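Missing here is one protein chain; the remaining ones are kept as they sit in the complex.
On to chain A.
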Amino acid sequence: MSWIAECLSRVTRPMRLRLRRTVTTLSLTVLSPSVLAVEYNMPVGVTAVSREIHSLHMIIFWICVVIGIVVFGVMGYAMIKHRKSRGAVSASFHENTRIEILWTAIPLLILVVMAVPATATLKDMYDASESALDVKITGHQWRWQYEYLGEDVAFTSSLATPREQINNTAAKGEHYLLEVDNPLVLPINRKVRFLTTSADVIHSWWVPDFGVKKDAIPGFINEAWTRIETPGTYRGQCTELCGKDHGFMPVVVEALPEAEFDEWLIARKAEAEAALNDAGRDWSLEELMEKGEKTYATICASCHQPDGQGMPPAFPSLVGSAIVTQDMQAHIDIVVNGKAGTPMAAFADVLSPVELAAVITYERNAWGNDTGELVQPAVIKEQLSQ
């Protein structure tokens, strides 16, 4: 029964704090509309498109408010004035063709007025031509992969919030669930085209501040674009249910001034080259274990758990399993190519040869598996090229 008490105290302690915060924010929103506009409304954003969308949103909102005031006003008037308890006697009218035509035509007119700017914005959003930079975005369960097309730069971007914060054993950080290990870095003032697709199920890539949301669908390549106007860090999330960790695959974009972005891209290219060379050398067990532990934590642990115990039957345990402790080739195969018909994805395109070798080595030696075996990145590289 102690867990009940623990649960209760866990719930009530922050609850009292939050309740106080709720009351203050609520009173603030009543007092100042600007707070409402910032925190609880659609963001205005940092692109021309996001501003247009925001103004469409506000126009249609105010149209609804006005219609609402008129309709509910008449209704309220009738409810007060024409109640039986005040001695109201009902009239007998029940038809009026003229008024029926009128209240069909007026809404129609309002809608036409609304459709004109909406059409213009939509056309604009669909024109992804003449981009300065193309980024391919691939959704994976449950991370994003970014490729700068034609630049030989590619990396994955996974949730960086520590598990302890999610499980309430550590205090939550400022950007809880909205932080990643490798953010997508983009230049400002350049037209960036996004090509979204998926390696498994349907995901959706969304950054509210850009007004960009596009589904990432296996077998399809969708197009979207943006031109960011202000440098900064912009956060969004996956918005299509994609399985267990749908709530844990945020999008983080860092927008840099053009010159800084160019420098970043050059540095990133050099890094990629160095990593490629690094894969050719001999790695020690310690080096691989150290790198493998990190890779395992960001990529594998969400299903197979930090302690390797998994969550059977969907996610099998790796502790003492036949594949992980015996046949090395089978182990490499399943990590590199995945297993069809199961959630086990192919990691050939997601991880580098060094990361693949490291994570396989780590799994073969962690949690008491202690096989003492290691696989060199060069071996993986060779197998990948076949």
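Keep this in mind: contacts are C-beta pairs under 8 Å (C-beta built on N, C-alpha and C of every residue); 3 or more make two chains touch, one makes a residue touch a chain; residues count from 1.
Assume contacts and distances are computed from a predicted model.
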| item | value |
| --- | --- |
| Name per UniProt, for the chain absent here [options: "Recombination protein RecR", "Cytochrome c oxidase subunit 1", "NADH-quinone oxidoreductase subunit D" or "Electron transfer flavoprotein subunit beta"] | "Cytochrome c oxidase subunit 1" |
| Absent-chain contact - pick from A:Met125, A:Ala160, A:Leu265 or A:Ala348 | A:Met125 |
| Touch criterion as defined above, residue of A:Ala48, A:Ala160 or A:Ile217 at the omitted chain | A:Ile217 |
| Residue among A:Cys242, A:Ala279, A:Ile299 or A:Ile380 that touches the chain left out of view | A:Cys242 |
| Residues from chain A at the interface with the omitted partner, ascending | 7, 10-11, 14-15, 18-19, 21-22, 25-26, 39-43, 49, 52-53, 56-57, 60-61, 64, 67-68, 71-72, 74-75, 78-79, 82-85, 88-96, 99-100, 103-104, 107-108, 111, 114-115, 118-119, 121-123, 125-126, 141, 165-168, 172, 174-178, 200-202, 204, 206, 208, 211-215, 217-220, 222-223, 236-248, 311, 313-314, 341, 343 |
